[in-house]
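What follows is a structure written as structure tokens; I'll ask about it next.
Every protein chain but one is kept in place in this view of the complex.
Which chain is which? They are A, B and C, in the order written, and residues in each are numbered from 1.
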Amino acid sequence: MNDRWALGRRVLAEALGTGLLVTVVVGSGIAAAKLSPGDTGLQLLENSFATALGLAVLILMLGPVSGAHFNPVVSAVDCWLGQRNGGGLTVRDLIAYVPAQILGAIAGAVLANVMFGEAAVSWSATQRSAGHLWMGESVATAGLILLIFSLARSGRSAAAPVAVGAYIGSAYWFTSSTSFANPAVTVGRAFSDTFAGIAPGSVPAFVVFQVAGAIVGTLLLVVLYPVVAESADEVVVPHPEAGVGS
Amino acid sequence: MNDRWALGRRVLAEALGTGLLVTVVVGSGIAAAKLSPGDTGLQLLENSFATALGLAVLILMLGPVSGAHFNPVVSAVDCWLGQRNGGGLTVRDLIAYVPAQILGAIAGAVLANVMFGEAAVSWSATQRSAGHLWMGESVATAGLILLIFSLARSGRSAAAPVAVGAYIGSAYWFTSSTSFANPAVTVGRAFSDTFAGIAPGSVPAFVVFQVAGAIVGTLLLVVLYPVVAESADEVVVPHPEAGVGS
Amino acid sequence: MNDRWALGRRVLAEALGTGLLVTVVVGSGIAAAKLSPGDTGLQLLENSFATALGLAVLILMLGPVSGAHFNPVVSAVDCWLGQRNGGGLTVRDLIAYVPAQILGAIAGAVLANVMFGEAAVSWSATQRSAGHLWMGESVATAGLILLIFSLARSGRSAAAPVAVGAYIGSAYWFTSSTSFANPAVTVGRAFSDTFAGIAPGSVPAFVVFQVAGAIVGTLLLVVLYPVVAESADEVVVPHPEAGVGS
Partner (left out) sequence: MNDRWALGRRVLAEALGTGLLVTVVVGSGIAAAKLSPGDTGLQLLENSFATALGLAVLILMLGPVSGAHFNPVVSAVDCWLGQRNGGGLTVRDLIAYVPAQILGAIAGAVLANVMFGEAAVSWSATQRSAGHLWMGESVATAGLILLIFSLARSGRSAAAPVAVGAYIGSAYWFTSSTSFANPAVTVGRAFSDTFAGIAPGSVPAFVVFQVAGAIVGTLLLVVLYPVVAESADEVVVPHPEAGVGS
């Protein structure tokens, strides 16, 4: 199968996976807000329960095709580490992945809106703009990056689907910003004026602090896991010749 | 052991498993509605918690016997893919599985009703009939099909019990229809006028959109996983000579 | 190490494990009832969350020592199946296990009472006596037996800790009786007049219907898994010479 088809398939997987992730986040947020109007914490518990399970499943489902990044900062770090150690996304891959993730995320928000009988697009009016929230995003993203690449460097990426789902489910609670930790998902969430939304004007700063967190996470990784184990996984970038879906 | 016995055992497993799945869904719905009368979201959280765990356990328990489909569209897709790639249910198997699943589902609803001291059968009065709910069913079923057969095609069906349980637990929340995603279970739920019920008149359209979703999911599968890995599982159809329970 | 020590160690593990299981059930019930006074369903959600996790952990912790039955009907079925197929508890083992489980369960209830500042013993006043509740106990126990021995017969007992925890967490909801499914635990719960308690007068009928359910579960097992796989586990009875803890 030629390489162009293989990349197309991977890009489709990234768009589909990021889209469905936003559908999970936004859709379960809409359901929670409608069904539990009296307690915001209960809404977040329902939202985090659905997201933890749904994210784990999506990574499991699409990991063999594209690596199941669903997140531009994960793809960027993978590419950057790969330049140094071999493996990882190529720059060409990265340029293909990121727009697919963003467009997928937007489509996923629209799908959630329509599926719940809302207008296809409604700009979120939820301002999320304060120093302590930005700090939350940096902490959330640093932890996410350290987790994903710790598992890869120690040959345990088979645990990544459950681990990443559990991490986000927990980080909804232990960070002040409810852990967006993903620039593509952040953009997608701006398209829904519902529980999980974020006002478009709050998006840029969130993305900036997510990138900062990703840098911190990568530095911690390099200090804590300086050597790539021989058994390390390249699961984050399936090889065209070896990958099941390529 | 001859083949007739083996098929009988598999059909029994499908009837029992689908039945207990409906008992889990309907029974936990009755308990939730009785015990948490003040908040519908909390009821759904309880219902989805019980269903995610219970479904995973049932697949684990009966998978080696029958493949633990518990769902006519899963069986149909398995049969259709098997015609093209080898493996999979035969048409004769399919014709045996589907009625067992439907009859099991009805019996499971009756069991839940009786076990909770309700009338054995009470037709549900819950209308579930609207375009956005049908869309929810298509999304839910497409995702379910893509998940199950992605795992099979990449040799990871050992993860299916937990993954399918987690998927349904999440989809209760992120789809507008609370993710029935199963024609047999949909029929069964019509027999209980309780939390998880569906009015008989709403059943046919739900099934139509579930089938449509199954087709979408199958197309996505073929695009994303065009090649069946050498290590792919046929776990969805245990061979009579090799299967533990046949 | 001689056999007497080995049996003593196994009996201690059964007493300790059954005791801590009752501590988990009763203790988390006390906490839930105190902290969430307004919604019985929320109390049961908290109780089932704690029990599902705690039971899984206890089986994982003590499985290599004694098989982690913590339940007289599990031990009895194991013994009975072993008579027919080899392996399994001996009658002498069974006679040692059951009193240890019952005494452990009582001690576990006392521990929970004392740890939460209640009287060491207070007979439960919660009547649980009705046909549909007894039916719930039979369903719950049949499913438990079928699950445990399905996993053993198909060589997948490594999944038992999580599977049994998940099963009970789900069965708290989908059975009308909240799934005691264990004669020793039923006796223990009579010693605490709190959320998870059962009036002493309701205990005998519960035990009778648990035994009936165990028989149904065993019959289903023999029909569905007639052949013991070559890779079947004897994990339910560690051999003295091979077991880690014996």
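Rule of thumb we're sticking to: a contact is a pair of C-beta atoms (placed from the backbone, for glycine too) under 8 Å apart; a residue touches a chain by one contact, two chains touch by 3 or more.
What you are looking at is a predicted structure, and each value in this text was computed from that prediction instead of being measured.
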Mind giving the shown chains that are in contact with the missing chain?
A, C
Taking the full complex into account, find the residue in C:G27, C:G87 or C:P183 that is in contact with the omitted chain.
C:G27
Decide which residue listed in A:G104, A:G136 or A:P161 touches the omitted chain of the complex.
A:G136
By the contact definition given up top, give the residues of chain A that touch the hidden chain.
38-42, 44-45, 48-49, 52, 130, 132, 135-136, 139, 143, 146-147, 150-151, 153-156, 159, 163, 166-167, 169-176, 220, 223-227, 229
For chain C, which residues reach the chain that was dropped from this view?
1, 9, 12-13, 16, 20, 23-24, 27-28, 31-32, 34-36, 38-39, 42-43, 45-47, 49-51, 53-54, 56-57, 60-62, 64-65, 111-112, 114-117, 244-245
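Rule of thumb we're sticking to: only the chains that are shown with their structure count from here on.
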Rounded to the nearest 5 degrees, the rotation mapping the CA atoms of chain B onto those of chain C is 90
Counting only Cα atoms for the centres, state how far chain B is from chain C in Å.
28
Could you tell me which residues belong to chain B and also touch two or more other chains?
38-39, 42, 45, 49
